[in-house]
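Just passing along the structure, written as structure tokens.
Removed from the display is one protein chain of the complex; every other protein chain stays in position.
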Amino acid sequence: MTPILDVKGLTKTYRSNGRVVQALDDVSFSLAEGETLAIVGPSGSGKSTLSRAITRLVGVDSGAVQFAGQDWLALTSADLRRQRRQMQMVFQDPLEALNPRASVFSAISDPIRIHRLAPRSAWRAEVSALLDRVQLPTSLLDRAVHEVSGGQRQRVALARALACRPRLIVLDEAVSALDVSLRARIIDLLIDLQRQEKLSYLFVSHDLGVVKAMAHRTAVMETGRIVEIGPTLSVIDTPQSDMANALIAAVPRLHRGPSQ
Amino acid sequence: MSELLRLTNLSLTYPRQTAPALVDITLSLVPGEKLAIIGESGSGKSTLARAIADLQPSGTQVSGEISWPAFGRPAQPGVDYGMVFQDPGSNLNPVLRIGEQVGEAAQRHLGLTWRQAEDVALDLLKKVQIPQPEAALRAYPHQFSGGQRQRIAIAAAIAANPRLLIADEATSALDTLVQAEIARLIQSLVTSEKMTLLFITHDIALASQLADRIAVMHQGKLVEIGPAQTLITAPASAYTRHLLDTYIDLDAAPRIALGAS
Partner (left out) sequence: MSALIRFARSPEGLAGLVILAVLAIVAALAPLLFPGDPLRIAGTPMIAPFTDPSLPLGTDRLGRNVLAGLVHGARASLIVGIAAAIVAVLIGSIVGTLAGFAGGLIDEALMRVVDAFQIVPGFLLALAFVSVLQPSLPIVILAIALGAWTGPARLARAEVLSIRERDYVASARIIGMHPLEIALREVLPNALPPVLALSAVIVAGAVLTEAALSFLGLGDPNIVTWGSMIAEGRAVLRSAPYLSIVPGIALIATVIGTYLFGEGLSAMLSRREQQS
């Protein structure tokens, strides 16, 4: 079965303070339909650059990306704008992820309008249905984004992504800023959606607990390279790389004993 | 030995808000202990830390009492308590050199000369394990990573040898590796310098690793307080139990159906 996303040899360097930084160094991996691949690593490992490179927010120096059967990096302008609705992204900071002056309705209906996914008369119903799916009350429809709480905004952002009817969603630390009790609900919601729509997720995170909860496979990054990749439980139970070991050791555990 | 800090029926409402941010908080801090205050956003945990540090905005309505029995007088910032905040980017003044910022509390509160304060700063930078501390004295905050800036902020907070260190989500903006390092650093410093620690966090597991006692806050109220071990294994309140149940860590099972690849 062809993977929905196939990344080969992605490389990106940039100059910062006179130094050359290798943000991505020959990164390759693939993602199947309906699968979640987690990308973990410390800050500076390149995982954010990777998510931005794949979603075409930044360019790369070399490499190839096949997405939904297309040469993804070759698309430009109108073609890219048309096709990119299939690959969506949910960002880390819910307070920055949406235009504060927009209404919840317009934030979610933008993709429907731009890609003509439904006639204008059906927009309100579509948006209401999407709000339902992300477990938000439809009374939020006409509120301004800045009037809505952080946890709710993250779900609005998810509804916006879903409005695009995507095949793949990049979740860039998408649950890190949420309260613990909300986190579990959103994760379950994401898993449900994945099952129903055969959605694929690229889940960038530094929280291994959440990764274990929802990722089928995990890739560990360090200074721009993937140093380990495999089924999540294998990476967590029998880590091969130093970085994986370090990340696992650093996760706070619910300890039963007091500190020393 | 008398308590270090005692809060009695502390309530607080921010200016122009109707709902109180803190409701009737009563707790005390024993010298040398590590108390973690956990809660979700809006629980009031940061508000509590700032109230103790006397950092609330003007116009805030406060009722109840904050007393410092061990001092017998109101506590002074820098000299009696030091505070580290969440954002490594704004903890430090970007236009001042590290040496100046770290030494400032020592110079001001211990009556040292600049030379002596610089020696103290160098010492502190070594304690918080900043590489090449002599060069660091002359450097600016932007030349350091987030984790290093947090270390420097900790050094600055303890420069005048305060009895109490307040860490307000000091690790929340850091990635997992750095968070673990900073948590370890805070733990060892507090022990070696014989300080009391008030550690605010939303991460119950981190609290359980770090603290002797844990206080749980929810919507401005103190829901439960007790020894860390007891609270984690046998929580008294339903809310604490809910926090523990929904916590996702490496010991929890995966929520996806595996094999569906």
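Which chain is which? They are A and B, in the order written, and residues in each are numbered from 1.
Please note the rule applied: contacts are C-beta pairs under 8 Å (C-beta built on N, C-alpha and C of every residue); 3 or more make two chains touch, one makes a residue touch a chain.
These numbers come from a predicted model, not from an experiment.
Interface note: of A:29, A:67 or A:91, the residue touching the hidden chain in the full complex is A:91. Residue A:146 is the one among A:124, A:146 or A:195 that touches the chain missing from this view. In the full complex, the hidden chain is touched by subunit A at residues 52, 55, 57, 80-82, 84-85, 87-89, 91-93, 96-101, 110-111, 114-115, 146-147, 157, 160, 164.
Methods note: only the chains that are shown with their structure count from here on.
Subunit A and subunit B have Cα centroids lying 31 Å from one another.
Interface residues of subunit A, counted against subunit B in their complex, comprise 32, 34-36, 42-44, 150-151, 179-181, 183-184, 187-188, 191, 194-195, 206-210, 212-217, 231-233, 236, 246-260. Listing the residues of subunit B that touch subunit A in their complex gives 34, 40-41, 145-146, 174-180, 183, 187, 202-206, 208-212, 227-229, 232-233, 242-244, 246-252, 254-256, 258, 260-261.
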